[in-house]
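With one protein chain held back, the other chains of the complex are shown just where they sit.
Here is chain A:
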Amino acid sequence: MIQNDMSRRRLLGLGLGLGAAASLTLAGCGGGDDDGASGPAAGNGGKEYTGPKVDLKLWNGFTGGDGEIFKTLVNQFNTEHQNIAVSVATYQWEDYYNKLPGAASSGNGPDIAVMHMDQLATFAARGVISELDDVAKNLELSEGDFAPTVWKGGLYNNKRYGIPLDMHPLGFYYNKSVMEKAGLDPNKPPTTKDDFTAALVELKKSGVQGFWVSPFQFTGGMTFYSLLNQWGGTLFDADVAKATFNSDPAVEACTWFVDMIKQGHSPANVGQDAEYLAFKSGKNAFTWNGIWQINDLKKSPEVQWGVAPLPQIGSKPAAWANSHNFTIVKQRANNANKVSAAKVFINWLSQHSLDWAKGGQIPARKDVREGAEFKALPEISALAPELDYAAFPPAAPGLGEVITTFYNSFNEAALGKKTPKQALDDGVAKANKQLEDNRKKYGS
């Protein structure tokens, strides 16, 4: 979601490490395990590239351990394709999104750019990236090869701008030893509202505040975003013309979450990352956090933990999610060879996204996701069912600041500065003006 968000988080993560880093540091397992299946890649649907040798520049923001895995994959691609040389440049997401438009318009940009789904509309509207409908057609990629949620997320104005690589949703982490101490079954994490509430009550009896409410986007805001969708609410109306996050379901969802504090299941004034640090040190039992924490938790063998899809608290399942997409950057001089080589690369990497999954992401591609090898990554694949109901951000340009407004309103509610209703009403009033400005600017 949120350009600010993701990037701010990432900035923090990079600069500052620790909990924050986790989002970035999708680190973990080294790559390089290609299970001998090298080479099937550029075959059939992929439209091999047979032209003269081309150099492709690729930019991404994978600065954590995921960056290493990505580079390993690119190296493998390069050795398998004599006439394509892909070179990778990695920037912090924050810098990356600031730098890309300027570089592209001055002719120094990359050929391929990795981009979060929520950025696609803005960059498409600003003319930085190209339409990819023909790429998808050439590669014979269609909705059936992906999950519909993530495939549709690559569209803006009914045109495709991104080929999804993966998705990273929010997951439900539970601390097994804390659950055990409270007499709960550590292998049966709650899945419904009643289970969840009952578990919190048990935890409270054993002196544990089970579910901390972080007022910050990471991760309280993302939790609220998931809840709002579970209650049937939306951030915006269908045309993204009006903000709707003060609807009754939204206020109910917010109230339910913020009331955790009143009911003694969360302390007030939880700091950035405190809910996650508390989870790791056994001070709380449950936290809703990104899939990127899996590899971080694996580095702490002393923590007994599990991860499952988010419990369904509202009337339907939903989970905050975002997705990395491949895009092709518009060039001043069109080079058809480069474009076709880029297609081969995108297709190849998409087919090899199992290795990418080991970096802590759910592959967007269905055949990879349904393969036995992906299922052998228990934590990551545990969250795969969320793809069906992932709440991706809507595709409209310039939404970053509006979604920041949304998160700031939640912040005021979570810190008790305003009632949920008041905070969300104020936020919507401001968001509507921002949407109005965006409409004027992007003429949508």
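Rule of thumb we're sticking to: a contact is a pair of C-beta atoms (placed from the backbone, for glycine too) under 8 Å apart; a residue touches a chain by one contact, two chains touch by 3 or more; residues count from 1.
Here is the rule we go by: contacts and distances are computed from a predicted model.
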Complex member absent from the view - protein name from UniProt, among "Phosphoribosylformylglycinamidine synthase subunit PurQ", "histidine kinase", "Sarcosine oxidase subunit beta" or "Sugar ABC transporter permease": "Sugar ABC transporter permease"
Given A:V270, A:A285, A:V368 or A:A396, the one touching the chain that is not displayed: A:V270
Contact residue for the chain not shown (choose from A:T79, A:N98, A:S142 or A:N335): A:N98
For chain A, residues in touch with the removed chain: 3-4, 7, 12, 15-18, 98, 101-102, 105, 122, 126-128, 212, 215-216, 267-272, 274, 277-278, 283, 398, 400-401, 404, 408-409, 411-412, 415-417, 430, 433-434, 436-437, 440-442
